[in-house]
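Below you'll find the structure I mean.
With one protein chain removed, the remaining protein chains of the complex are shown where they sit.
Chains here go by letter, A, B, C and D, matching the order in which they are written, and residues are numbered from 1 within each.
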Amino acid sequence: MLDLFRKDTFRHGVHPPEMKDDTAELAIRQFPFAPVLIVPLSQHLGAPAKPVVREGQEVVRGQTIAEPDGFMSVAMHAPASGIVRRIMLAPGIMGTKVESIYIEPYPASTQEIDDGEPCGLDASPDEIITAIQNAGIVGLGGAAFPTHVKLKPPEGKKLDTLFINGVECEPYLTTDYRVMLEQTEDVFTGIRYLLRATGTKEVVIAIEANKLDAAERFRTMCPDDLPVSVRVSPVKYPQGAEKMIFSALMGREVPSGGLPADIGAICCNVATTAEIGRLLPRGRGIQERVITIGGPGVRKKGNYRIPIGTPVRYALEQCDPVDDISRVFMGGPMMGPTVSNLDIPITKGTSGITAFTTGETGGSTGKKKVYPCIGCARCVEACPMFLNPSQLGILARNEEYEQMAESWHLMDCFECGACTYVCPSHIPLVQYFRMSKKMVRKLSAA
Amino acid sequence: MNTPAPPQQKPTTVWQMYRSIVGIGAFCALLIVSVYQGTSARIADNRARFLSSAIEEVLPAVRSTVEVSLDESGSLVAAAEAADLPAYLGYDENGDLVGAVITARGMGYADNITVLYSYSFELQAIVGHKVLESKETPGLGDKVELEPHFLANFEALDARLNEDGTALANAIVTVKEGEKTEAWQLDGITGATITSDAIGSILNQASSYWLPALERDARDFQPPQSIEE
Amino acid sequence: MAKLSKHLEIGSSPHVTDGASTDVIMRNVFFALLPVTVFAVYAFGTGAALVIIVATASCVLTEHWLCRWTGNPSTVGDWSIAITGLLYGLTLPPDLPLWMVFIGGVFGVGIGKYLFGGLGMNAFNPALVGRAFLQAAFPQAMTHWQVPFAEGRFESIPSSVMAMPFWEPTYDAVTTATPLALMKFESEFAGGRELAAGLTSGSVGETCGALILLGGLYLVARNMMNWRIPASIFATVAVISWVYQLYDPTTYPGPVFMLFSGGLMLGAVFMATDMVASPITNLGCWLYGALIGVLVVVIRFWGGMPEGVMYAILLANAVSPHIDNLIQPRVFGTGRGAA
Amino acid sequence: MNEPGYWSIFLNAALVNNFVLAYFLGICPFFGVSAKLETAVRMSGAVTFVMLVASTCAFGINLILEAINAPYLRIISYILVISSAVQLVEMLLRKLSPPTFKALGIFLPLITTNCAIFGLALFQTNKGYGFTQAIVYALGAAAGFALALVLMAGVREKLDLADVPSIFKGTAAALVVAGILSMGFMGFAGLGR
Partner (left out) sequence: MAKKQVNPTDEFIKGLWRDNPVFIQMLGLCPALAVSNTAINALAMGAATTFVLVMAGLSVSLLKNFIPREARIVSYICIIATFVTCVDYAIMAISIELHRALGAFIALIVVNCLILGRSEAFASKNKPHIAVMDGLGMGVGFTVALLFIGVVREVLGSGTLFGVDLFADGFQTWTVMVLPSGGFFAMAIWLLVVNWIRQRQEKADKQTSEQTGEAAS
């Protein structure tokens, strides 16, 4: 009986305006090569890759230019045929400089791709996992966590359900939606690889209710031999966080400080899955990805298949930016980090570029008057991790970092920003928490 | 800064301990006892003066009093020792009985209220009261000592006994301000209702206890020799 | 391209908010109180109007002046002090001397709010601190009630209202007793309809239960108030008084009387819900409301005062930090949620 | 005549005439240890304990003093006997129950010569309570002390995180909170009837 009333969603969360209409119906288009492509060696969580090319060396599109350095690392591939101009530090999104390979594409560089050793579905799980690592595949949803690491759960943990995350709850972004519509077959192929690699028996494709046609497409096109069920959740942010998906669709919570493997679940972004299905049979690596370029700051909005390493400036210029563009961020407005320098490159973790105008940001967090916390509890109602952002915010202001971590579960915060979104006093809560988490790590390291 | 370096601690001998403790004990005992002796006369005097001034306030005609108590059978006897809530018989300069002064206590608004009130044998009524101790809200509760219309109750607050003399004929009660209709009613104070109610019930309770015995025995009561002057 | 060469703003995510703002919330609470205020002026006349104006002004000016004096920007603009002032005015008797009104306002804001660190940090509801101070300082004046809808209430100002500062007021209006005083000392219970419609005597803004509820409903509908607190208070008070009424209907009034008499409505809807001084979790709010309810009933039934809402809320304010410490949201992935 | 009931004694001591908020007894430890909830709770436990010891001692001494008719020895004997009894108990506790001692022990020296304890002994004598009444009175006083202390600690913990004007930090803040709490406790007036 209770199931009748159970909605496939998590508790708490917020409802930011979706803003997806501008780009949702625009098919994926190929993006031109920028005059120079900057491929950072660390586009993922973990150890940076080791370059295997020299400065001045000629590379072919698709060629491996850096190899994984250890298990927590993935390979890099040349996004275009051209010459390696430099291997040096380049500015990254976090403001720190990272070692990057500068590639100058040949003016006549075609979209031809250098295929490598294909990896078939009959390969052993370990072979598939290595192939995924060598294809440079990381979570394309934004976190850029190396996918192959997820597929190998710690000893003694058994995976039983594979979730394909097609929720895409960030406003403005429509890449996953387009991928689901246009690369449906690739997704199924990817699922086969993942099933083989992880040994899971059940697949759930999670989709939000604003992408019903994608869900319908999956349902109708699903091959009979695949144990796939498609589940539609109500629209809510941050439904796309994997912990929220598990809680919404499995009714189980990942233990605090634990891994998804602890509840036998694994979650893969739908775009990642599609890339696995597209690249592995051809032995290719990721040298481009689909992103949404949108927001009121650009006129030629759209979903583009864009070479990794394209500088943000070039990407925006191609999309006809408006005059009073004021703020640009990677990804969506809820979690996307601000671009402080337009020369940083698009990386594997970039799911979109959103540009705001002054009209938009004039009413945004930075400009509004900050009031004291009045204890209205809206943040408590919003926090998907059931934390108490109000108290945490007060503690952060008083620099009580240890108390935040010990008594108030600061480290469980995954920085979704729902608290800041709802705060009527405009307190930069999640900003405080990011800083506090850094401080806690520093303190515990010391 | 200006404390010198701690001197070398010499081990204390048992003798030193005894010497100091006994010495200090003796010193203290001497001091306390002498002060007690030196002041006891004045204190007793002060107490008596305090009591007589209080009694004079509630029963001006009294010149001398004798403290009384009720024995187990309920009859009036001279008090053997100072009671917590004493009652006194009051005599005028001719040694004639004019009234009784009774101490009574009851719960008020915040804490106990102790009142001293006087009973006139002639009028068979309560003719005066004074609050000895109260923690009532100043400005509200202390109206029972200041408010003229409340004090007017004590011109003659009827406290007659019933026919067989075992209890009050009419219980003393406090009524709402301006609604006093009977002589045994206390005209209350609006805004200090609880305190004025409390006074009523304290009077009622104490009177029920004392008055039957007083009415029965007081006139024939032979004061012991030592009537306090 | 020139348009991309200009400086971009830096700010960390989220880059959007839902548009709610503290001053808007506060302003709405203020508006929700306006019907009650208008009714109060209608029922009690010029005296009430002056009391409300002076109460609001004293609070606002105190905060403004304190901010200035300590060299901080004035925080009057967030409207919270206006609510405090108006609420404070609504809890006072309609013929209270204005100088007392002023002193209570200064005290409530200065001691009850500013010294605690201003908005968001006041452990106690400043309006109630001000009122409690007056209740303790001038008990007679604070228990002096005017008859509602008196003839000529708009023509003249009650002499007590204009009493000379620091001097005892003289009263010319007919006084009456509040329904609660009648309950306490006379065992007379006013009818529910009379109470809800505000036909009885009492503090300026506490008499008309229906309008207070209306204001509360408006705030609940706009998600600007935690409905659980008043709901919990109402439920607790109603249940306890109902049980006692069954037991002894002559001494104990029924739920309707208890809910609509005295400051319960105003207190439960507008003061106990002061977000700053109430707990943050929903369960905490239920507990907090229940605590207020129990205290109100205990003080009204067995205490020395006819009215207990103010004390109940002040005491519950003091308990609220503990409720917040004890009742915390169950963190995701811990407790029963952890697989 | 009318002996107050136990319930009334308890309520009076705990709420109506709260030792801290109405009689100002035990103000020093009240301000000293009310900054943190944990210490406040442990202090309350220690005070309850010592109050019971003191109440018992005071009752016994008073019997003796009345027997030998020496009221002038009351102050000196109360203070000496109570403080030595507490020390004895402290030693016993250290022997018998080290965990309890660890929890309460550090507070015991603080409160052996504390006005709340001594005041309790004097008041119960002045009020002429019998043994059970005295024990109930001690329990009530301790409960009131604990209540005030714990409420205070909550507010002060909150204040710790607030931008309090610097002249208001510390005891001044504690005094104001105590004053407001004291006003709040006025609501209980008349309860213990």
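Just so we're on the same page, a residue touches a chain if its C-beta (ideal position, glycine included) is under 8 Å from a C-beta of that chain, and two chains touch if they have at least 3 such contacts.
Since the model is a prediction, treat every value here as computed from it, not as a measurement.
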Shown chains that the omitted chain touches within the full complex:
B, C, D
Among D:22, D:135 or D:153, which one is in touch with the chain left out?
D:22
Among the options D:41, D:65, D:79 or D:103, the absent chain makes contact with D:79
Which residue numbers on subunit C touch the omitted chain?
97, 100, 111, 133, 136-139, 141, 163, 166-169
At which residues does subunit D meet the chain that is not included here?
21-28, 31, 72-76, 79-80, 83-84, 113-115, 117-119, 122-123, 126, 166-168, 171-172, 175-176, 178-180, 182-183, 186
Absent-chain interface residues of subunit B come out as 1-3, 9, 12, 16-17, 19-21, 23-25, 27-28, 31-32, 35-36, 39-40, 42-43, 46-47, 49-50, 133, 137-140
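Please note the rule applied: only the chains that are shown with their structure count from here on.
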What's the overlap between the neighbours of subunit B and those of subunit C?
D
Average the CA atoms of each chain to get its centre, and name the chain whose centre is farthest from that of subunit B.
A
Give, as an integer number of Å, the spacing between the C-alpha centres of subunit D and subunit C.
34
Which whole number of Å gives the spacing of the CA centres of subunit B and subunit D?
29
Averaging only over C-alpha atoms, locate the centres of subunit A and subunit D and give their separation in whole Å.
60
Pull out every residue in subunit A that's touching 2 or more other chains.
none
Hey, what residues on subunit C touch two or more of the other chains?
118, 120-121, 304
Subunit B partner contacts - residues on subunit D that touch it in the complex:
1-2, 4, 8, 12, 16-17, 72-73, 76, 128, 189-190, 192-193
Quick one: which bits of subunit A touch subunit D in the complex? Just the residue numbers, please.
394-395, 397-398, 400
Help me check something: in the complex, which residues belonging to subunit C touch subunit D?
70, 111-112, 114-118, 120-121, 123-124, 129, 132-133, 135-136, 295, 298-299, 302-305, 308, 310-312, 314-315, 318-322, 325
